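Report on the structure given below.
For subunit A:
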Amino acid sequence: KDSGKDGDKPSAGGIKTGQGVTDKTIKLGVLTDMTGVYASLGKSVTQAQQLYVKQVNADGGICGRKVELVVRDHGYDPQKAVSGYTELSPQVLGFAQFIGSPFVAAVKQRVDGQDKGLVIPQAWSASLLGSPYIRVIGNTYDVETINAVDFLMKEKGLKKGDKLGHVYFEGDYGENALAGAKYAAEEAGLTVVEQKIKPTDNDMTAQVAALKKAGVKGVVISAGPRQAASFVGVATAVKLQAPIIGNNSAFSPQLLATQAGPALMKNYYVASPTQPIGTDSPDAKKLVADYKAAYPSDALDNGVVAGWTAASVFGEALKKACTAKDLTREGVDKALLTIDAYDSGFGTTHDFTDPKAPSSRQTVVLQPDKKVTGGMKVVREAEVSKAAESFTVGG
Partner candidate 1 sequence: MAGAALEIRDLSAGYGPVRALRHVSLTLPEGSVVAVLGSNGAGKSTLLRAISRTLSFHGGAVTGGTVAFDGRPLTGLTPDRVVAAGLCQVPEGRQVFARMTVADNLRAGALGATGNRAAQAAALRRVHELFPVLAERAGQRAGLLSGGEQQMLAVGRALMAGPKLLLLDEPSLGLAPLMAQRIAETVTEINAQGTAVLLVEQNAAIALRLASHAYVLDVGEVVLSGPADELAASDEVRRRYLGVVDEDAAADASEAVAAHRTLSVWEGK
Partner candidate 2 sequence: MSDPIKRLRRPALWTAGAVLLLALPFYLDRFWLQAGLFAMAAAIGAIGLNLLTGSTGQLSMGHAFFLAVGAYGYCVLAGDSTGTLTGLNLPSWLAAVLAVALAGVAGGLFSPIAGRLQGAYLGIATLALIFIGQHVLFNAHDLTGGFNGRDVPPLSLFGVTFDESELLVAAVPFGSAEKLWYVALLALAGCALFARGVLRGRPGRAMNAIRDHRIAAGVLGVPVARYRAGVFVLSSMYAGLAGVLLALVFQRTVPEYFGMILSLEYLAMIVIGGLGSVAGAVVGAVFVSLLPQLLTRYSDALPLVSAPGTGGVAPGEASRYLYGAAVVAVVLFLPGGLVRPAFRRRKTTTSEESP
Partner candidate 3 sequence: MSTEAPVLEVRDLTVRFAGLTALDGIGFTVRPGTVHAVIGPNGAGKSTCFNVLSGVYRATSGSVRFGGEELTGLPAHRIADLGVARTFQNLALPPGATVEDSLMLGRHRLTRTGFVAAGLGLPSAVREEARHRERVREIAAFVGLEDQLARPAGTLPYGQQKLAELARALCMEPKLLLLDEPVAGMTAGERRATAAVVAGVRDSLGISIVLVEHDMGVVMRLADSVTVLDFGRLIADGTPASVQSDPAVVRAYLGEEATS
């Protein structure tokens, strides 16, 4: 019986190691969703992370050890997700990816309680903050939404006293974003008109009608790509004159090929924690090239960037831990806490010293554009609005 608790022991080169680390390999867990509702995200993130690992190993690995990803696809099923965690946690150092914040929440007790392995969720809900082991990368949805509203005010003519429409998903993502929207509205003297929807709603006609009736001057969408596309399409069709901006999960390049394409390129913006995959920074260009080479058939979307960033942050922490000669879970956690200005090459810098805060409050505003790789171009560089500065996250 393997209780998973083989105590930390010093080993090759006097480096302390613990669960998931041998002299040859460092095992990282990946709990993803490639068959469920978040399949598209899961696929891109996982492939990007596998790409990162391949490259790291190609130039010698970390601490002379090969990094190895153990992937479990939970298909967004809580039972499988929790089982997956239970299965992997004894044998891996930490989790480079964990999709589905409800599931992360479900195992939070165990992570904080005894496991203490570093977990990087692929979700940006403020409710995940606060644990020194579960670390959200990039701005949380609330911060992102605040910056988005700021963009509408500064650049799209939204004024004090106007009505702001907010279409959001039931669940952590939408409701966390709503918190942000409300705060921003508070600060800027706007009134929020809420429209709560479910992931199964694909037809936004009724929502558009309602917001039109309310006479909104701007709209934030904290939902999925489909809902965004539908909303923008209908809005254009019924001439709802209002700029529309969505969170980073509310767009996927595949949409540009559909009917909604033109409308999206005309009147839709996306707030994102990082620059898009298509930016012309050297790292981005290299990533695009490598990813295309590795997965020719697959689309380049934010998921790739997110996955890559998460993996590289974990890698960075490992390297730091290595120099500190401590590859135990505690060692890695500590190492991460010392990283205060990490730039993964996508325009935002991350500060991991405070577990209670997101690693960055910067938001980049993008616009859909067929011609660019990844289908998005930057319209406003990384920036933190005043409201976002003053906002106490998760509060």
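Regarding candidate selection, all candidates are chains of the complex that A comes from, given by their letters.
Rule of thumb we're sticking to: a residue touches a chain if its C-beta (ideal position, glycine included) is under 8 Å from a C-beta of that chain, and two chains touch if they have at least 3 such contacts; residues count from 1.
Worth saying up front: this structure is predicted, and the values here are computed from it rather than measured.
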*If you had to name the candidate from 1, 2 or 3 that touches subunit A in this complex, which would it be?*
2
_Of subunit A, residues touching candidate 2 in the complex_ = 1-5, 34-35, 43, 46-47, 50, 71-80, 82-84, 86-87, 90, 101-103, 105-110, 113-114, 125, 127, 170-172, 175, 294-295, 297-298
